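After the structure tokens below, expect a handful of questions from me.
A single protein chain has been omitted; all remaining protein chains appear in their positions.
Our next item is chain A:
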Amino acid sequence: MGIWGSLFLLFLILISAYQSFAKEGSAEELNEEFTEGLLLRPLADRKVLAHFHFQSSVPPTRTYGRHHHLFPKSIYQLIKKFRVREMELSFTQGRWNYERWGGYDPISSSNAKPPGVELWAIFDVPLDQVDASWKNLTHALSGLFCASINFLEHSTSYSAPQWSFRSFTGKLRYGTLPREAVCTENLTPWLKLLPCRDKAGISALMDRPSIYRGYYHSQRLHFTSDEYDTAKSNSGIMLEQTLTVVLQPNTLGARAMVSGKTLQPSWSLSSLFGRKVHGKCSVSKSSNVYVQFEQNLVSELKEVWKESEESERGILTHNNFWTNPIFEMSASPHRIVKEVGNLQQEDSSILYEFSVEDFNDSEPFDLGLKWKLPVAWSCQQAPLRASRFLMGSGNERGAIAISLKSSRNNNTQRVGCSENGSQLRIDIFQVVPWYVKVYYHTLKVFVDGELQSTMENIEKMHISSSEDKVSPGVMEMILRLPCGVKTAALTLEFDKGFLHIDEYPPDANQGFDIPSAVVSFTDFQASIGFEDNFLNKLPILNELQERKHVICYTEVLLVPLTTPDFSMPYNVITITCTVFALYFGSLLNALRRRVGEEERLLKSKAAKKRGPLTSILSKLFAKLTGRPIKPPETQSASPSSINYKVIVKVILVAGMAVGWQYYFR
């Protein structure tokens, strides 16, 4: 009995210990958190998308205090000092290929960014201080990220969109630097914000040469803070850092062919990045790698599967699927997550989850995907494909055209339209620098090639025209297009302005950039819903699940402006001065002139016929040639001696020139 009693006591102690432990666990929820994740997706054009996602969160200062253990100090100070409510900064190199890499998924909507730097921020300060805060923020960020973000300080380079970009009237500022070059000096400070930097965890994969060799590279920093919200229930600061790269796997030699079709390239983490994952970052809460098969790929795989082998559906989620005849994965996934809520189509995208927690230095994680059968699929497109180009020629005027073309699969479009009464809503936000003077009254809308009356298709429009050397021109517009539209185009005419000679950037002949326009389809939402509710705790899946509008960026336009000859002012000074000097000299000479004396001189010359100089020269010439001096008695000798004179003068000048060259080289 005593033994039983003591055992019972032990049990009680254990229970109480567990309870206290559980209590601690619940208290942990208020703590700072850091998670890391990597999403890999084979792309239809034989490339691979890698999307790194890191998230740090911190509870509000009011309850948690201002000293942090994981959250980057510099970002917290930035938020604190400039009272930033939300901010996004992206550094991008290359252009996201909406046709081949997709335009209707969460990653392309939130991570496809315009080339160069894009920065927008929402401030929690009174309206009249927003501009000052923005200026200070740009300077702080340019110091933090080693980039020329401080050029966004000038009021000509940023704008305040009213409603089309994000609905925060007045306190939002938006600016882009299309020509900013992005390289490691921007990545290193970005990595410094991660607790493990690139020393451990998934970020250890970021081998600089491999990353920058890619076709597209975009690093993004986004945070939301409700530190200054008046509402009681605030959730603190959430910092999200993503790096999206599109890489071409090494296909070592010739492309593998199976039954006349090209095989998709096989890849592994080590072949893509040249590195492997040696365990997780020790302070991160979760650290997973996902491989995503898009919806179209999944349906294609099923087709191929049916062809090759009669089998039941759902084979892709079958127990031993990773050694199937179509492809092979080098590791078994930890879990398989299926998309749900996509009612329109029977096939849905699949995520294979791999946890890197159990790997270490001796046994690194190296995920590989090997294709055995050729598979071809196309990615999901945005309802309309937007592109922008310049029209016209010459250095005087031109026109900007935004063209919207219906994408190939009308599937999605029909879906969006049915929801909205056969009208397709398109939001366009475009910023044009002041030296491109856009005449907004020349706006023309073409639908399927026919000119429409402007107001018919435009639901709402807000224009703030540019002011010379003060502010850029901003156009915000909601366009309603009929559902079955094939093509639509907007044109705007503009005049090219003249800049002051000081305002030209270096290498002005390259042309000037007009930042990308933002085209968003607000009726369409790119999100992938997942079946498991507890997955909500994983930020990378949360990002995919978040309901966002489908957004795409158009191309950056390069406008050649008339560039002056930059040495012109000096040339003008020189030539004016020379003219003045000539005038002055001749005036002085005219004043000094003795007319009578000159006449006498001429007379004496005519009498003498030969000047003293010519006689000396002829004597010299005779000596040089060795002929005896002949008294010049004939008239015919005279022109030849003049000839000599000219030749000698020319030689003299040439000698002087040679001497000059020789001594002043």
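To be clear about the criterion, a contact is a pair of C-beta atoms (placed from the backbone, for glycine too) under 8 Å apart; a residue touches a chain by one contact, two chains touch by 3 or more; residues count from 1.
We adopt the following convention: contacts and distances are computed from a predicted model.
The chain that is not shown carries the UniProt protein name "GPI transamidase component PIG-S isoform X1", picked from "Ataxin-7-like protein 3", "Golgi apparatus membrane protein TVP23 homolog", "GPI ethanolamine phosphate transferase 3" or "GPI transamidase component PIG-S isoform X1". Here the missing chain is touched by one residue of A:360, A:395, A:562 or A:643, and it is A:360. Interface note: of A:603, A:623 or A:649, the residue touching the hidden chain in the full complex is A:603. Of the listed residues A:196, A:239 or A:400, the one in contact with the hidden chain in the full complex is A:196. Considering the full assembly, A:573 is the residue among A:573, A:622 or A:648 that touches the omitted chain.
When the full complex is taken into account, the listed residue touching the unshown chain is A:81, out of A:62, A:81, A:213 or A:649.
Although one chain is not shown, part of chain A still touches it, namely residues 65-70, 72-74, 77-78, 80-81, 140, 192, 195-197, 199-200, 279, 282-283, 357, 360, 570, 573-574, 577-578, 580-582, 584-585, 588-589, 591-592, 594, 597, 600-601, 603-604, 607.
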